[in-house]
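Here you go, one structure.
As you look at this complex, bear in mind that one protein chain is not there, while each of the others sits in place.
Entry: chain A
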Amino acid sequence: MLNVVLSIFLLACIAPHLYRLLGKHTGLVLALLPATLFIYFASQLSAVSQGQPLLQSWPWFPGLGIQLSFMLDGLSLLFALLITGIGTFILCYAGQYLQGHPALGRFFLFLLSFMGAMLGLVLSDNLITLFVFWELTTVSSFMLIGFNHEDSESRQKAHQGLMVTVLGGLALMTGLIMLGMAAGSYQLSDVLQQDLTGHSLYLPMLILILLGAFTKSAQTPFHFWLPNAMAAPTPVSAYLHSATMVKAGVYLLARLQPSLGGSEVWLLTLSAVGALTMLTGIFLASRATGIKKVLAYSTVMALGTLTMLLGLGTEKAALAAVTFLLAHALYKGALFMIAGILDHEAGIKDFEKASGLRKLMPRTTLVAVVAALSLAGVIPLFGFVGKELLLEAVLSGSQWQLGLTAATVLANIFVVLVAALLAIKPWFGQALPTPKPAHDPGWQMLAGPAVLATLGLIFGLLPMLPDQYLLNAAATAVYGQPISGYLALWHGINLPLMLSLGSLVLGLLLFRFWQPWRKLTAVVETLSKAGPEAGYNKLMAALVSFAAWQTRVLQNGYLRNYLLTTMATVVLLVGWAMLRLEHFELNWQFSDVRVQEAVIFLVLLTTIISAVVLNSFLGVVALLGALGFAVALIYVFFSAVDVGITQVLVETITVLLLVLVLYRLPEFRRLSSTAHRARDALIAIASGTVITLLILLVTASRSMEGIAWYFLEKSVPEGYGRNVVNVILVDFRALDTLGEIFVLALVAIGVYAMVHLRTGAKPVTNADKRLTAEQKRQQSVKGEL
């Protein structure tokens, strides 16, 4: 399975080059790979349906216990088949939909990377690899939503999707690490063997994981990013934002249900959030007029339904969830591609402008009607089977049975309305003029929706087909135990059927009054100004202004402020640590001082103080020279002859350099106010005191022998030299010395460049000179005051 995932990423890398070679046929050629993989996964059907998950593992970071391990059980297989199957059609479709787009090669790159990431995600048997693939889907989704990156709105929406899902991803990572810690293993197959609902970390990890899943699967209140993600080209919406990526959150919940599900809080949170999302989504769908918007909101509704079903956690709910998921992927994929066809072949993006296209696009009409009937849950389509199971699961749920059933039926009424909009509005009735001459698309674009819609019909007529080979195994993986239920088209006349029929009638009635309904609920437009999206925008604006504020404060452009902050922090932290020391012993003795050392000490002290207070430049340079030579004497006194010699040499050159270069600079001026000077002096004295104390502490409590003995011992036998310092420099630490030579060479080049290469320097204009002269006069006036 590693090869499967890698092959897609590999193809993604060469896709742009292939596009240059193959031109407009690229999509079809690229589709060969997912088609092959689909066949590979389909060949695993019988083994997996017997209840034998396929496990494969490669070491990745063996030291950290992270393995590239893959697991193929019913749930993974269901997703893998959807990803490769729909992916095949999407590639064919996109090749024609975006034909001639200058960046089509890049588009294939992103789309295939997404496919690889999504496959990796559903096949991962390791929590860490799962997370890596999870984030890869986020990144590739960002690239795809922002594909038309010249459009600022597109960029903004891509950014929004990224921020929301990355935020959740961050929470998810923490949650998954907690999960791994709680289970004692990062292998999913190990984790799933354990029931972690009683673990002390259960609640925090559940919250974090749910945050990740809810943001990814656009649950309320994070639902707003999904309709906005429709800024992506339609093939992307059809693939990522209906059939695959947004279901990653649902996948995660379904995957972890055996370990985390079943508790009161799981049931409560998932059912409540799921039901709320379901109602929010479908309500907003019934109000929208953009075809893609309607589909996006109804996807939000489907994701909510799935979350609710997973929350129930019963055997029936597990079966209903996987069935509903498959049915939804089939009809929603088809409907999205039809929305794309309407846009591409007739220039229609809005329901209000579409009518009577049936004669011009007969084949598209047929496919759209079949898919929409499945969405509505009309017998004998697969959507009907899904909806029956959904109602049965909700009715047999243990708690809030009534509330959830009412919510589901209510949602279903609106689903019928949406389905009717899709099945009737653009096709039947009086023909309206279209922006482009309408016609049926080529087979590459029609094949996908046609096959998906037909599958919806076949699976509806023969529900035992998907049940036996796939859905039973998938539901088993979700439930954690073998499932006894089965799929059937006809359950007899019972309560779910009645509810289903009732919602059908009411939904059609509502369709009749669609426009009045939209007017009636127009108040939502004003309400949405205070909705989650507005909150998100405010949060982002606040984040940006906070960043600007803290940059202004911290990066204020004054070197001395940086220095002041740094030193104050050091003084406070080190001082605080010193105060907390239990054993505070200072090396405080003057008895061993010799006369010559005391003289040098006094000389140095005088030099330092004079250098600070003296107001003449040449005087200070002379003092610095004196200071340097006195320091050299200290080195010589205390057995560091070589250092002393070097210091004398360097000090001589330094004084020369300072005199030669700096005599052209102005004399010292008094620039700071007295208050500033006092503050700086305070900080400086505090820093000096801390350093002194630090030295006294360290020298009093030296507990370990240094490594000097090594160099003293090895100098002659290994370095063949008797001056140990020299041997260290040119032998033991020769690389350091080489680095030092490099630094000096760089300095030489830099100095040469600054002195001799004067091109590009900004000449000082006369106006500038006048300005600085004016400033100087002002400052000297201030100084006199």
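Quick notes on this structure:
The rule is short, and it goes like this: contacts are C-beta pairs under 8 Å (C-beta built on N, C-alpha and C of every residue); 3 or more make two chains touch, one makes a residue touch a chain; residues count from 1.
As a convention for this text, contacts and distances are computed from a predicted model.
Only one of "ABC transporter ATP-binding protein", "FAD-dependent oxidoreductase", "Phosphate transport system permease protein" or "Putative monovalent cation/H+ antiporter subunit C" fits the UniProt record of the hidden chain, and that name is "Putative monovalent cation/H+ antiporter subunit C".
Across A:L203, A:A431, A:A548 or A:L671, the residue that sits in touch with the chain not pictured is A:L671. Note on the undisplayed chain: of the listed residues A:M181, A:M578 or A:L712, the one touching it is A:L712.
The chain not displayed touches chain A at residues 556-560, 563-564, 567, 587-590, 592-594, 597-598, 601, 604-605, 608-609, 611-612, 617, 620, 624, 627-628, 631, 634-635, 637-643, 646-647, 650, 653-654, 657-658, 661-662, 664-666, 668-669, 671-672, 680-681, 683-685, 687-689, 691-692, 695-696, 698-699, 702, 706-708, 711-713, 715-717, 722-725, 728-729, 733, 736-737, 740, 743-744, 747, 750-751, 754-755, 761-762, 764, 768-769, 772, 775.
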